[in-house]
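Here it is, the structure, as structure tokens.
Presenting chain A:
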Amino acid sequence: MKDMLHMGLFLFVIAAVAGVLLAYTESVTAPLILENRQKAEELARREVLPGADKFNESHYADTAASQTYSYSTGITSKGEVAGVVIKVAPKGYAGPIEMVVGIDKTGKINGYKILSQKETPGLGTKLSTPVFSEPFKKLVAEKATPVLLVKKDGGDVDGITAATISSRAFCKGVSEALDLFRKVQPQLTAAPQNLALPAATADTASQTSTTGGNQ
Partner candidate 1 sequence: MLEPKSFSGGLHPPDLKATADKTIVNLPIPAKVILHVSQHIGAPAKPTQKITDKVVCGQCIAEPGGFVSAPVHATISGTVIGAGNFMHPFGVPSPAIVIERSPDVPEPTYTTEDGLSLPAEEIKKRIQQSGVVGLGGATFPTHVKLSPPETKHIDTIILNGVECEPALTADHRLMLEEPDRIINGLKLIMKVLNSEKGIIGIEMNKPDAIALFNEKFKNEKNLSVQPLEVKYPQGGEKQLIYACLGREIPSGKLPMDVGVVVQNVASAAAISDAVNLQKPLMERVVTLAGNCAAKPGNYRVRIGTPVGDFIEMAGGLKADIPLKKVIMGGPMMGFALFDLNVPIIKGTSGVLCWDETQAKVPVQTACLRCGSCIRACPMGLLPQQMKQLVDHKKWEKVDQIGMLDCIECGCCAYACPAGLPLVQTFKLGKKNVMAERKKSAASKG
Partner candidate 2 sequence: MSASIISIFIVAIFIENFVLNQILGLCPFIGVSNKIDSAVGMGLAVTFVMVMAGVATWSIQAFLLVPLKLEYLQTISFILVIASLVQFVEMVIRKTAPALYQSLGVFLPLITTNCAVLGVALLNIKKNYGLVESAVNSFGGGLGFFFALIIMAGIRERLDVSEIPEAMRGAPIAFVTAGLLATAFMGFSGLV
């Protein structure tokens, strides 16, 4: 019994010391980690929607499907709506491809960025390399309303050789983002200022914009 108590206590002491150390580490690193994450997201948004200066979290309630979508609205330095950044995750070859798509207020695709994916290295992963992105950029720049289908399926997008499924998933994701954009488009043009107002998001928005400005 005494033995038991002794062991329990010893473990308690060790655990306590560990707890102190860890709590301290956490208190130091937690803000940094949070900041890193936000920075990364901010960076991605900025990349796909270069015109925007700051971003607001927005929501769209699809009453028909009784679902709520979130997206972020990019505001230019003049306070106008530059466009939206929409996060989609189409099902790729080996799992969801998480990506953000930047669409300007006219509905034109501005850019995309793959956040995470599990595609086959060297094949599906080419989605995030210039091999795929450059022709795609060129396509959206040149064609007003490209058919978002792989060429094989009669669309305009140059699919990645030997990674048709990944390419298709990509097209599906961009289409999804466009669909959502069309739904929220009225919101954007209707009341651009209102969007900047929601108190819950204003805080982070200003924070990120300052960090962004510092760069």
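These made the cut because all candidates are chains of the complex that A comes from, given by their letters.
Simple rule for what comes next: a contact is a pair of C-beta atoms (placed from the backbone, for glycine too) under 8 Å apart; a residue touches a chain by one contact, two chains touch by 3 or more; residues count from 1.
Since we're looking at a predicted model, the values are computed, not measured.
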{"item": "Touch-positive candidate for chain A in this complex, from 1 or 2", "value": "2"}
{"item": "List of chain A residues in touch with candidate 2 within their complex", "value": "15, 18-19, 22-23, 25-26, 30, 93-94, 120, 165"}
